[in-house]
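Here's the structure we're looking at; comments come further down.
Note that this complex is displayed minus one protein chain, with the remaining chains in position.
And then chain A:
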């Protein structure tokens, strides 16, 4: 703890202990507790208690207060728990009687304030800290706190029950904690105390699981799921033997509304040593979850079973059948293909399912669940086992056709966009399946119909476009794909780019960008794009009324130019690039929205990165417009453009690209290039920008420039200052102003500061008062104290406000203010 904070702490704790103090804001207590927890971890909690006697004073003051604020009391209890986690600190606090005062909930202030759930929750949290060591556990046992903790497990407040669950699970697994293992094994008193506790808790879980109250059963299952992963034998066997019977009854219960917690428990059990043990019957229980009468619940269970690592193949196959059954059943009704899911297990289920599938209200949630589970399956190794993937994809497509009204059966699903969205998500994920390329044509046809349907919602369209992109990437490029692009996709994209809803226009433009990026190296695609008539529409979209759409259109145009490449672009006939450049420059200069201007700068940056700068592009103009922009993000992107330009000029690699070689560029040459593009004035101007991230980025770039150029004193010649600073006044003035300011603040002349810098040999005095006509690159960069500046700028702007010192000062000033207010009142 630093000195300032250490000095403030007693005053703060005194204020907090004052019952008349009104806490301005709950979060300040949370922040203070976080900080104190860090201190207890970094320093030794014992010494914290010893060195700051104000701490036990504070705790006992709160506990002996007549009517403390519940929030303050909760804070004190949690703080005590944090400290008591350390055995030494525990002993120290126990000596002062604080521990008993805080955790003895049946007397004193805790008893009075027990009704407040925040106090109960804090008590459980505090105990969680306390039982980290054998002495704590013994205290817990001797004080009979076990009974209260078990009661809390049925508390009406969810925070309290969750705290109780964590505490009880921790106690059950106490013997397995590395720091406690030895004492439990060796120390007989400790061992017997812990044994007694576990007997009580295990009985409690078993009893609660058989209870009539669903809420209590749910809590017991949660506690079990929390305990099982860390539980070891022999307690594990004892625990499982106690819960097995009630658990079986719970699984057989109809309707079973606790499917998810039961599955979580079984999942946790399957990861323990019990799994291989036949009398534990874990797999039997898991299988029994599939016999529920409610198809929705069965699919939920099946979906969880599929993801169990330990589970047998046959059970997984059975679960898979249940997941796929609704999907294959409804699609086979229209295609008359026999369903491969015909096992005995699913037959019983079938009648109920068929009934539900004919009603829209039950059919939609069921199919959505099935489709969501299918989507999850695609990321798994075994996927669909022996069920052919094409069959699953075909079923999803059939369902999509039903939603589009193009299927001969099931008219009740027409226009259901929720199902369409699920189908499209599933189709997107299924694109990774093996053998997808064989049915790519059919999938693309279904997706094309979604795109063409005038009643498709914007989200459906967006998902269709994403699915198209994924399926286009499946397999190799073929003439079939050319046909799809030119005859189906491009015409529909052209219409969607002009859609009435801006969301649709925006997602279509984003899609065009992604598509062009995917096919950058494909000459057939380039030709198709060139002839499709999309490019004039993209140019028109850059003037769309909606700024998001304009930004997407700009990105699409930029990517189109990149994809069409030097050949297409430099074709004097097309004039596309000139048009694009002119349009983008106008947007940068005139557009009222930041989104579009940012997009323009990003496009120029990407062009510069991946190809030569377009002949008509006035980079200096872009840099100067971008760095003068009012939007800080535009300025950031302008700096990225400057970075790209620096890299390009100096022949350096981009951060994420392989380095071209170890040679350093010729400094004079580099300097000349940078002067040509007038990059330095932009960096210098932005170095003094009021937006911190901008100034930071500019500073980093200057530092990198100095390093990359390997600049040292004398490594570069002094030249006319105007050559470096771009001739304009602004950069020069900013540098001068800054130097002046610094000189004033340090009460020393700028020239003196320069004198102090080592290796100053050039002799030119760079000071605000006598600005030299000639200076070298190195001199300029050197006088700006870039390292110090970078360090200052790297701190977030609220670093002062979020410091513990500021927090404590805030609390103190709030206390002061409330006193002032009291005075004002009289």
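Convention: a contact is a pair of C-beta atoms (placed from the backbone, for glycine too) under 8 Å apart; a residue touches a chain by one contact, two chains touch by 3 or more; residues count from 1.
The working rule: contacts and distances are computed from a predicted model.
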### Name under which UniProt lists the unshown chain, selected from "Phospholipid-transporting ATPase", "DNA-directed RNA polymerase III subunit", "Integrator complex subunit 9" or "Cytosolic arginine sensor for mTORC1 subunit 2"
"Integrator complex subunit 9"
### Query
Which residue among A:498, A:531, A:589 or A:788 touches the omitted chain?
A:498
### Query
If the hidden chain were put back, which of A:88, A:230 or A:405 would touch it?
A:405
### Message
Just to verify: which one of A:537, A:603 or A:642 makes contact with the chain not shown?
### Response
A:537
### Query
Which is it among A:51, A:195, A:354 or A:455 that touches the chain not included here?
A:455
### Message
Of the residues A:267, A:546 or A:689, I need the one that contacts the missing chain.
### Response
A:546
## Note on the structure
Even though one chain is not shown, chain A touches it at residues 405, 408-409, 411-412, 414, 453-455, 494-502, 533, 536-537, 540-541, 543-546, 549
